[in-house]
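Take a look at the structure below.
Every protein chain of the complex appears in place save one, which is left out.
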Amino acid sequence: EVKTQKGDYLIGIGKKDFDIRAIGYMDGIKDIHIVSDDYKLVSRKWKVNPTYIDLGDGIKIQEGGFQIMAGPCSIEGEDQIRKTLAHLKENGISIMRGGVYKPRSSPYSFRGMGIDGLKLWYELAKEAGIKIITEVMQVSQIEEMDPYVDIYQVGARNTQNFNLLDELGKNTDKPVMIKRGISGTIDELLYSAEYVFSAGNERLLLCERGIRTYEKATRNTMDLNAIAVLKEKTHLPVIADPSHGIGIRHHVAPIALASIMAGADGVIYETHEKPEEAYSDGQQTLNFPESNKLIHQMNKTFELRESF
Amino acid sequence: EVKTQKGDYLIGIGKKDFDIRAIGYMDGIKDIHIVSDDYKLVSRKWKVNPTYIDLGDGIKIQEGGFQIMAGPCSIEGEDQIRKTLAHLKENGISIMRGGVYKPRSSPYSFRGMGIDGLKLWYELAKEAGIKIITEVMQVSQIEEMDPYVDIYQVGARNTQNFNLLDELGKNTDKPVMIKRGISGTIDELLYSAEYVFSAGNERLLLCERGIRTYEKATRNTMDLNAIAVLKEKTHLPVIADPSHGIGIRHHVAPIALASIMAGADGVIYETHEKPEEAYSDGQQTLNFPESNKLIHQMNKTFELRESF
Amino acid sequence: EVKTQKGDYLIGIGKKDFDIRAIGYMDGIKDIHIVSDDYKLVSRKWKVNPTYIDLGDGIKIQEGGFQIMAGPCSIEGEDQIRKTLAHLKENGISIMRGGVYKPRSSPYSFRGMGIDGLKLWYELAKEAGIKIITEVMQVSQIEEMDPYVDIYQVGARNTQNFNLLDELGKNTDKPVMIKRGISGTIDELLYSAEYVFSAGNERLLLCERGIRTYEKATRNTMDLNAIAVLKEKTHLPVIADPSHGIGIRHHVAPIALASIMAGADGVIYETHEKPEEAYSDGQQTLNFPESNKLIHQMNKTFELRESF
Partner (left out) sequence: EVKTQKGDYLIGIGKKDFDIRAIGYMDGIKDIHIVSDDYKLVSRKWKVNPTYIDLGDGIKIQEGGFQIMAGPCSIEGEDQIRKTLAHLKENGISIMRGGVYKPRSSPYSFRGMGIDGLKLWYELAKEAGIKIITEVMQVSQIEEMDPYVDIYQVGARNTQNFNLLDELGKNTDKPVMIKRGISGTIDELLYSAEYVFSAGNERLLLCERGIRTYEKATRNTMDLNAIAVLKEKTHLPVIADPSHGIGIRHHVAPIALASIMAGADGVIYETHEKPEEAYSDGQQTLNFPESNKLIHQMNKTFELRESF
């Protein structure tokens, strides 16, 4: 039995055949589905209609809509936040990305501004009418972060941090975007979503951000196949991250546009007033003029796709 | 010193610094370039203007143009050829793909109709005003095939068959499309092109067809990053093969469209009147109505890209 | 400045050249090393002598010694624990492995006996004079687990759970074995060790357990190259896990013996009285007669290696 914000589900897992009508006749049972996938609740076999995420103030993420999330890799301070918000507003963008807790391979790298950076950012974004998405790295951060987050991001190194997934299912009603693992399979991403969903939080997004392969000419290998496959397998919205997917600034735009044609419901990318001075990921970050141009092109590309 | 159809090149490879003006003053030297890439002749650092392939009868493959190549995995017989040609003509497509020599993992699979199939196909296509592209598997086939081929294809298992590349450089003036190896790097693909180019044949196309990764939900992992990177690194046209890139019939179209946004100069894909009866690759082959629709969408997508 | 249990280290990270003798003349500085690796404290360039882990009661893990850790995938109950302990004692093995918190891809799989299972197991093992190694999955478990653990294991899905690594550095003096990530690089494993070491806990072991590749005939691809490379790069002991490395019961033994020849300081593998009835990983678990035989062969192989 699984309780979520929208209702209770009774999930039966088993290999034996039995007459499911016996359940259907029981009191309080609204509907029965037989789902052959191992992930039950996030499967489109169970729920055909796409999930949409309502962020309030008329901002939604949904199939058939198109949402852009843009901002710096790391939140660096008030001036940077204000300039980014202004850039987004000028372009009609409703969601700003940024990191205050940064997972870093080396313990000696910049690890982010932490909770104070988050509070500052959240207040400034709220004033500007913009929602924020930011990474949560561990269970103990949830309580503190929760009032200042519009969407949680689970990073590629935490896709299989099952305790974190469990807690994001149980202890928040904020939406959660789960990134595919660094070398995660499509199925593993769906299972990770199943953790959060079955623990009680149905407001989920999935994100393709490139996978690790032998090819070293690019930071990761953006797997646009995965977007096409995910759109078939699950009712959850699918977001593309071309910045991490290719990792080279002047190639971000074509991969962003390609992601839309592959079926993405949204794109998240990195932009900064001065990428060369960014605390992290500058090599894959667009400056504002590049970002202006990309936004225009993405909107046109989405329009064309929807016309097909 | 490298002789090609368009002229002779003197390539100097070395690590020592010397005054290149000493060469520039020599008789008969038209121009000098210093190319830091290990592949010299196919690099855009050496030749900034894009190469175009003129197939005659007004049919060209070139940057800024867009060419579609479609047809079955295997050539199966006259009826199939005629129906495919008719389908292409209706859609204004100028190049038909098909295999008469099929590389197969198992020695017990269908290996193609061979040279007789090629002759039949070539004559029918010529009547219809359509060019053909087909795979050459070994050096000894070149002489026999040459009169009946418009474009040679070097398959993913032969990308590093260096003898074959050498011979295609020396013994034909027909264009050659080299597919990326099954787990080939972008650099290896460029080196393979350098083999053919430096052996004398400059009429080259490169093709991204998906790479081998750990992900098994799709046949290969289509690497659209590679298209963006190749378009920067080389002056040769770049073609996308979404059929092999994802390997699942109902996902071919979004990946084809995505490839165009990533920068492809053309798309090659598999179509057959009755995919379920095709001798090979039926699971990734479009039927004609699906193909009609995709052609329309690709043309629209290319138009939009060029408008940016 | 980094404080650990054995002393304080002053680490300078920077690109500028300066006269390091200026530091050497300062009071309280015992020694200075220049380490060009990005991981400083775990590098053999800094500390040439191998680290050894003293578990008490004469049980050590160290270069030039050889330690076997064996036991079930999951702790299942008292009877299973007692039988495994007896099997280990008969063979002179000093360390038992087992999981009480199990990371599982699907939320519907068995997730382990938890803290009560750990307490029971620890008491029984202590009576038997045997040390235990078990996986910790999250920060909040450390305090509760700490009295009942001899060695913590950080699993392949948590190799880059940097908060967990930080806490294992700060809040325990128990040894920690870090498994290589599912598709982690050798460098990333060393960086993860650097997290724990620089946070204060020097008692570290590294473990090669196979990586994710395109090859699907085996569960993972055991990377014995990594053992040879790690033994060169770091002073920490290196353990091999052939059970996960190949994932097929009847192939565990040859890979275990191969690991020793590649340079492993110890082997960890799965054994169970009745593998076919094990709650998890039965397909890669040895029964006791197979385990008896393997222990004998490993000891002989280690002896031979040391004679070279």
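For reference, chains read A, B and C in written order, and residue numbers begin at 1 within each chain.
Convention: a residue touches a chain if its C-beta (ideal position, glycine included) is under 8 Å from a C-beta of that chain, and two chains touch if they have at least 3 such contacts.
Owing to the predicted nature of the structure, the values given are computational and were not obtained by experimental measurement.
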**Report entry** Touch with the omitted chain, as defined above, among A:T51, A:Q80, A:Q160 or A:S183
**Finding:** A:S183
Query raised in the report: Of B:M137, B:V176 or B:I295, which sits in contact with the chain we cannot see?
Result: B:M137
Report task. Using the definition of touch stated at the top, determine which of B:T84, B:T134 or B:N158 touches the missing chain. Result -> B:N158
Query - Which of B:E76, B:D150 or B:E194 contacts the chain that the document leaves out - result: B:E194
Query raised in the report: Please identify, in ascending order, the residues of subunit B that touch the omitted chain?
Result: 11, 13, 38-39, 103-108, 137-140, 157-158, 160-164, 166, 181-183, 187-188, 191, 194-195, 198-199, 212
Report summary line: Note that subunit C touches the absent chain at residues 183, 185-187, 210-211, 213-218, 221-229, 232, 245-246, 248, 250-251, 254-255, 257-263, 297, 300-301, 304-305, 307-308
**Report entry** Residues in subunit A touching the chain absent from view
**Finding:** 183, 212-214, 216
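In this section, only the chains that are shown with their structure count from here on.
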Requested in this report: Answer with line, ring, star, complete or other to describe the graph linking chains that touch.
Outcome: complete
Query raised in the report: Could the interface between the copies subunit A and subunit C be described as same, meaning over half of its residue numbers are common to both, or is it different?
Result: same
Report task. Sort the other chains by how far their Cα centres are from that of subunit C and give me the top one. Result -> B
Requested in this report: Quick one: name the chains whose C-beta contact count is the highest of any pair.
Outcome: A-B
Query - Chain with minimal offset from the mean of all protein Cα atoms - result: A
Query raised in the report: For the sequence-identical pair subunit B and subunit C, what is the superposition rotation angle on Cα atoms, to the nearest 5 degrees?
Result: 180
Requested in this report: Could you give the separation in Å between the centres of subunit A and subunit B, each centre being the mean of its C-alpha atoms?
Outcome: 36
Query raised in the report: Whole-Å distance, subunit B centre to subunit C centre, using C-alpha means?
Result: 49
Query raised in the report: Where the CA atoms of subunit A average out and where those of subunit C average out, how many Å apart are those spots?
Result: 33
Query raised in the report: On subunit C, where are the residues touching two or more other chains?
Result: 183, 212
